[in-house]
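Worksheet for the structure shown next.
Shown here: the complex without one of its protein chains, the others still in place.
Letters A and B name the chains as they come in the text, with residue numbers starting at 1 for each one.
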Amino acid sequence: MYIKDCFAISPQRTFDDQFEKGHVEIHEEKVYSAIEPNYAEFIPAGLLRRMGKAVRMGIGAAMPLLKRNGQPEGIIIGTANGGLENCIQFLNQIVEYDEGVLTPTHFVQSTPNALAGQLALMTENTGYNNTHINGSLAFENALLDADMYLENLDYPSTLLVGAVEEISEYNYNIDLLADRYKQERVSNDHLLASQTPGTVCGEGSTMFIIGNEKENSIAEIVDFEQINFLEIEKLNATLAAFLQKNQLSIDAIDLVLLGKNGDNRFDNWYETLENNLLKNNRIGYYKPYVGEYRTSSAFAVYYAVQLLNGKCKNDTLQPDEYSKSPKTVLLYNHFEGLRHSIILIKK
Amino acid sequence: MKPKVFVTGMGAVSAIGTNVAEHLHALRMGKSGIGKAKYFVSKYTESLLFGEVPFTNEELKIRNGVEEKVDFSRTTLLAIQAFREAVQDADLSAEQISNSRTGFISSSTVGGMCNTDELYSDANLSGEPSHYLRSYESSDHTLRILKLFQMKGLSDTINTACSSSANAIYLGARLIQSGRADRVIVGGTDSLAKYTVNGFNSLMILSDEACQPFDVNRKGLNLGEGAAYLVLESEAICKGKKRYAEVTGFGNSNDAFHPSATSEDARGPKLAIQRALKEAKLKPEDIDYINAHGTGTLNNDTTETHAFSQLFAEVPPYNSTKSYTGHTLAASGGLEAVFSILSLVNNELYPSLRCDNPIQEYASKPIAEFSKKKIRNVLSNSFGFGGNCTSLIFSACI
Partner (left out) sequence: MTKEEVTLEFKTHLIQYLNLLDVSVDQIKDDEPLFGGDLGLDSIDSVELIVLLDREYGIKIKNPADGRQILVDVNTIVDYIEANRTK
């Protein structure tokens, strides 16, 4: 599969060229919120008024791509939670009005497939349309769906594939109670060094135009894998086997991007790789840019694409300087040691 | 050559049965499961009717040997019930279920939100965290099942509202056809929840009487709950096993018209049906029976029959089995796949209940009474919010 184009709305200045130029936003609040563009340019006020943040960011990231690349054959979205803020607004209404007369907009907008539906509606796209909600593998599932769709075609075609997650009181509070977030404030430039339990909540939407033709592509998704319930002792071997399947040795990988998130209870998964299989590799981390959210691996892919194309150099958040653009990037992420994802991308 | 995909096991739980055999009996008897809710707690149990599964959560836990799981939501419990029946029906060993070439694709719209009060309390940080704290996500039940059965293969959870489990079936078939899995268990689950009752009620599409799909006087839908799973296997690995049906066609589209209503010309439904027919290499006249989406809302039933009249020179017999179970949301695609296959395997047509005055605009009318008919190909429709339309075709095994 080939990436033709991509766009992200995130806690970094990804909606213009500042992030590409190496400018890094430092976040010091208890959550890392997305920096949103002015949506009026591509979302009519009549529709924008109804949209929760997740849908807004999703459309905001997709529309520039659709403008630049024309109508894709289908739309596939991965989102673990969808429009959660709308969800809690509706939920609060249920309780506050004791199941009385309620307004439907929040309900309709809270459904996770509202984004895929809205995108289809706005662009009159009657093609294939699906929404995957499989937690931290939702984006990887969207990629798999796209892969199976495209490989069946005997003509060139593209799909819009992407992910979104928003911060809302709802997911923040619930994840906070479930001990997923840090009690103290940690700025993103100190996230990975924090040595305390929990991580910091982030958000964003990342969209790709993915096609089955190499021409005019900016990166290739070579392979990807999802694993549930892996044992930590098997992690190094699992990654090595993945590379072997793709006829690559670990030395052939120019850069490994890891989903380390500063949670000292789970970062050991990444450390076991850094101390073993990856001990001679250049390593980068993407969660300091955007925080932790279920579909952050979409941002990881976006970031990898930027690096493969000579962008995002000289940025101060990475441990090693990027004097040379990588040609092959391996991504590994996990969520609480339960769901694991490996993605291989090259120029 | 793409491998053929067969259905070798089925499991189902809904208002009309706790297993597939009970569902078959209810369909044959024309027995609806819609009525007053006994266990579901909501202000609306006074005024509205539901398709409720007649067991408490405790009873479901006992039935499925998970009594100690305090954090399993009703959605998860229903899923486990149907899943266990499906894998047993397909005669799968523990090793086969946990094999890395066996996938699991489920779906749910409600997830753990059926615990609305706990959700409200946790989301607003009031009081002690509830048992269900980590169970609210719609993909939670998928993870629970993966864990219970030690499943190592590909997994996914889908939410496209009412077409969710139809899309799960579609995706599972493609996984097998593309060689990524030999076997995939596919389907979905949803339980009654204050969240959805209030949501649908706010859209004013619920009926205070038992729903009447395709009837001129229909007032809306009844919400139901349930779960259903199919075991799909590639032809190579199910030689010599009983096969209920072949999954021959699937098609998906987006209606691209409105967030919660179908376009007058039903372009989304028509495209989904046409794509399914193309995949199956069948013509409209090859379809012997349609299990319609048939929610009983003014909008769906008009647009769906319009689609039929446009695509079929002679509309095949069709019914809405939601007249038995209510609208089970994410589970509906899976449940209706089971019903479609029961019709196919038994060469029987089951009546669409309570359609006393069929919609007049088109010549075709829903099935009025039980009959026997040779059925070779069934079309099953599921159309969801957000314009998501999916059609599946099941064919008799040759």
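Heads up, the rule we're going with is that a contact is a pair of C-beta atoms (placed from the backbone, for glycine too) under 8 Å apart; a residue touches a chain by one contact, two chains touch by 3 or more.
As the structure is a prediction and not an experimental result, all values here were calculated from the model.
Novice: List the neighbours, among the chains on screen, of the chain that has been left out.
Specialist: A, B
Novice: Of A:13, A:30, A:50 or A:313, which sits in contact with the chain we cannot see?
Specialist: Only one of A:13, A:30, A:50 or A:313 touches the chain omitted from view, namely A:50.
Novice: Among A:1, A:88 or A:108, which one touches the chain that has been omitted from the display?
Specialist: Final answer for the missing-chain contact: A:108.
Novice: Across the whole complex, list the residues on subunit B that are touched by the chain not included here.
Specialist: 202-204, 258-261
Novice: In the complete complex, which positions of subunit A touch the hidden chain?
Specialist: Per the touch rule, subunit A residues meeting the hidden chain are 45-46, 48-50, 101-105, 108.
As a convention for this text, only the chains that are shown with their structure count from here on.
Novice: As a quick test, compute the distance in whole Å between the mean CA positions of subunit A and subunit B.
Specialist: About 30 Å separates the centre of subunit A from that of subunit B.
Novice: Spell out the residues on subunit B that touch subunit A in their complex, using ranges where they run on.
Specialist: 42-44, 109, 113, 116, 119-120, 122-125, 129, 133-134, 136-140, 142-143, 146-147, 150-152, 154-161, 167, 171, 174-175, 178, 180, 194-195, 197-199, 201-203, 252-260, 267-268, 271, 384-388
Novice: Quick check on the complex: what are the subunit A residues that touch subunit B?
Specialist: 75, 80-82, 87-88, 90-95, 98-99, 101-104, 107-109, 111-114, 116-118, 120-121, 123-135, 137-138, 141, 144-145, 148, 151-152, 169-170, 173-174, 176-178, 226-229, 338-339
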